[in-house]
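First, the structure itself, so that you have it in front of you.
Missing here: one protein chain of the complex. Every other protein chain is in place.
A, B and C label the chains in the order they appear, each numbered from 1.
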Amino acid sequence: MVRVAIIGASGYTGVESIEIILRHPQAKITYLTALPDECGPVTKTFGQLAGRLDMMIEPLDLDVLASKADVALCCLPHKVSMGFVPKLLATSVKVIDFSADYRIKDVSVYEKYYQPHTDTKNLKNAAYGLPELFREQIKGADIVANPGCYPTGAALALAPALKEDLIKPSGIIVSSVTGVSGGGKNPSPLFHFPYMNENIYPYGVGVHRHMPEMEQVASTVAGKPVELLFQPHVGPFDRGIVSSTYSDPVGDVTPEQLMTLYTDFYKNEPFVQVVSKPPAVKNVAKSNYCHVFPTIAKGKVVVFSVIDNLIKGASGQAIQNMNILFDLPETMGLE
Amino acid sequence: MVRVAIIGASGYTGVESIEIILRHPQAKITYLTALPDECGPVTKTFGQLAGRLDMMIEPLDLDVLASKADVALCCLPHKVSMGFVPKLLATSVKVIDFSADYRIKDVSVYEKYYQPHTDTKNLKNAAYGLPELFREQIKGADIVANPGCYPTGAALALAPALKEDLIKPSGIIVSSVTGVSGGGKNPSPLFHFPYMNENIYPYGVGVHRHMPEMEQVASTVAGKPVELLFQPHVGPFDRGIVSSTYSDPVGDVTPEQLMTLYTDFYKNEPFVQVVSKPPAVKNVAKSNYCHVFPTIAKGKVVVFSVIDNLIKGASGQAIQNMNILFDLPETMGLE
Amino acid sequence: MVRVAIIGASGYTGVESIEIILRHPQAKITYLTALPDECGPVTKTFGQLAGRLDMMIEPLDLDVLASKADVALCCLPHKVSMGFVPKLLATSVKVIDFSADYRIKDVSVYEKYYQPHTDTKNLKNAAYGLPELFREQIKGADIVANPGCYPTGAALALAPALKEDLIKPSGIIVSSVTGVSGGGKNPSPLFHFPYMNENIYPYGVGVHRHMPEMEQVASTVAGKPVELLFQPHVGPFDRGIVSSTYSDPVGDVTPEQLMTLYTDFYKNEPFVQVVSKPPAVKNVAKSNYCHVFPTIAKGKVVVFSVIDNLIKGASGQAIQNMNILFDLPETMGLE
Partner (left out) sequence: MVRVAIIGASGYTGVESIEIILRHPQAKITYLTALPDECGPVTKTFGQLAGRLDMMIEPLDLDVLASKADVALCCLPHKVSMGFVPKLLATSVKVIDFSADYRIKDVSVYEKYYQPHTDTKNLKNAAYGLPELFREQIKGADIVANPGCYPTGAALALAPALKEDLIKPSGIIVSSVTGVSGGGKNPSPLFHFPYMNENIYPYGVGVHRHMPEMEQVASTVAGKPVELLFQPHVGPFDRGIVSSTYSDPVGDVTPEQLMTLYTDFYKNEPFVQVVSKPPAVKNVAKSNYCHVFPTIAKGKVVVFSVIDNLIKGASGQAIQNMNILFDLPETMGLE
């Protein structure tokens, strides 16, 4: 039985992780932490857990962590996370980190989009936790950088075509729409119901922090530098991301060839389904699945993917990584 | 041309009033005020006004108000409002007040549900601005207390039956569901999109401040004390209130008699439509209309009403009152 | 391992049942049936099952059913259901029926609200499948009538007070709002997105078929005839029912006494949580839980309940019943 601590349990990825682990036959929640003013009975923070989890959220105590947990899901925001992760690792728990702090290998890129990096030592050792593309690196890692939600969807859409050199590595457009839970649990004018409802809008034009993360993953898969433009939008729904990617083929390629390539590429992946028509976000909501549909339109390679941003884009993928780290069946607790 | 100032223009009832007056052939916005940190171009606060109203929101200056306006729509919250209204009236503009401060005639009731009242003099003179029931009092008033959104819907549903003594004046249930704009423009956890979306919940059980306001209106119409239980809920939509009222008939009454009574009662009212089947909130959204459906079920008198909480429940009704105050056709700008 | 057949698998309760059983450690789907034109790969009907269930929906063959299943979840509509259930039972599978056909014991009441009953023999033997109130009757039954969604929520809200004679057995109001999935999978103008979205409306005034079902359950619990008015509304969300019940206390009762009574009544029930503030539908969405909040307001006993209409109000409750029938832990697959 894997003993799981959740560091920063008071947000959406915290409760989502709790819900998955409650259904996991070989893992259990043993420790929940948060900032002092968010501590107390977990059911007070998350009414949906009433009768399901009788536990307190407590301030983090590293000794307690060391004695109670085998793995820490670190659900802290970037910058905060890299202040804690070295201490968590020092207790010899494994760490699966949800922030951006351990995802971007090029420190100068990280520092351009975020802030100075203060834990480059662990950054070097961190595995990028997208199992479908980097499973081998995850096994045996002490720290896994759980991918961003947008990069997960974009990478799964683009990887087969990039790996097989079917598309040009520049001029790629990734145009995505996320549900509002992607913006987190803190109320703000942009996510206030009467503003967000019946609304949809682009944001972060040219500057979204998931763009360099996408380029890193894409470049690694392609084996050469990939340059892309990522444009996020937020729409009036709770969960899910649809990513529509547009790229230029290298040479001739038919929709059938593309479909065959994608189907083969993912044929052993339990959580990626290559579907035969444009995918719908609702079909993957509340699940760890990604649906991908590749085709050709007007001479462009067009690939769509859909995921649940909180599950395959966060907590579900973290449990998938945990299963890999602890030699459990990868799908355990996630089907 | 009636010159209109909006005091407290930065909230939902402010912009809703602006939009209506922009379409009003005999009124124009001449002055917009708000707290200092909400001042600036009105299009910055309300992106939907881009290209439609080129005006600044300014801190309130009573001399400017006196020189620029014939009427002030006072969109301030309760308690704040009664601090300003005496000053506004002193400039000799007419005041239509959106807060609760001038609605409840019995100061002890007001003080039980709100706080000490500091302007009982003007309270005495204020007309309750529900034209369908109190049109004569509104004419010639210097200050009109614009009704609450819930009380507007409930009063229009219950008034004909109460006035004709068709229902018992106690044990009445008013069970309402409002859209989220009723909660105002300030972000809060309860109205954060990922919480409010796909949700509905009751609140304010037994203590909602609109309950005594409803009882006052109902009692005035009935000519005797009326006692009711008002239970609000909030649901995942922007605008509208559906009020479902349940009461006990006095003696025998058929659905047909009820329908005839209601149809007669409202036959000259342009904004109240007695409809022949259960009404839908969407049919009155973005309009000043109220749809009412009275019937009998299991021996109870059941009357439903729907309104747009921001229009017939706030800004539209205010303009309707303004039209009355300035001898304009009551429907002007509202159809 | 319980082998489960789903008869009428092409609707919302069908897929919801499939999803629950896929997570159930001691049950598996062995047979899916539907009308001929709805047959084919289950993933074609339900895109969300891609990669999760590789099975065909087939026309019903009773011999196949007999050989493949221990229990049939019969998800057919009323009237159709009672045409099939006798045949299903003849194959010696147990039947959990989702329709209204086996719920109402008084044939004359059934026939007033529905149509002539053609299987009164099995009606007599059917257990009403609300485990919290009728667990003993369910054990050992061959046929379980799975309760209606509205009656489930209403019964759990009213039962403790009725059983203890705390409220009068007449004049009770049950005012409920359901999500749109309650209307089923067939497109119709009332549930067309541009009509239903941003809308809420009452329907079925005085005539809804769940009213007599509620009265039957309430009367059984109370041990005397209970008369109530049930008023449903539909609101713009997928899942969930909030039921707000209003009744008159017998004698004096405080909110604290009520809370104690409810907490005691449900203290051993895993799926009913008595909560300390008004409940929110979202807290029980996608779960088999019911949250109940009892209090006193303006002299009325006011009890709210929330459930997921497709789970505790349909498929989850069916699996709960299945667990009881097959001596499995009642919560298995449902937490």
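One rule holds in what follows: a residue touches a chain if its C-beta (ideal position, glycine included) is under 8 Å from a C-beta of that chain, and two chains touch if they have at least 3 such contacts.
Note that the structure is a prediction, hence the values are computed from the model and not measured.
Touching the chain that is not shown, out of A:177, A:222 or A:310: A:177 (per the contact rule at the top). Interface note: of C:8, C:169, C:236 or C:313, the residue touching the hidden chain in the full complex is C:236. From the options B:47, B:116 or B:251, the residue with contact to the unseen chain in the full assembly is B:47. Interface residues of chain C facing the missing partner chain: 12, 179-181, 183, 185-189, 191-194, 196-198, 236-238. In the full complex, chain A touches the hidden chain at residues 171, 173, 175, 177, 179, 195, 197-203, 205-207, 211, 227-229, 231, 233, 235-240, 242, 244, 246, 248, 278-282, 285, 295-300, 302, 304, 306.
Interface residues of chain B with the unshown chain, by the touch rule above, are 22-23, 25, 47-48, 50-52, 198, 270-271, 273, 275, 279-280, 282-287, 289, 291, 335.
As a convention for this text, only the chains that are shown with their structure count from here on.
Here the chain at the heart of the shown protein, by mean C-alpha position, is C. Chain B has its Cα centroid 46 Å from the Cα centroid of chain A. Chain geometry summary: the mean Cα position of chain B and that of chain C are 39 Å apart.
Averaging Cα coordinates per chain places chain A and chain C 36 Å apart. With touch defined as above, residues shared between interfaces to two or more other chains in chain A number as follows: 198.
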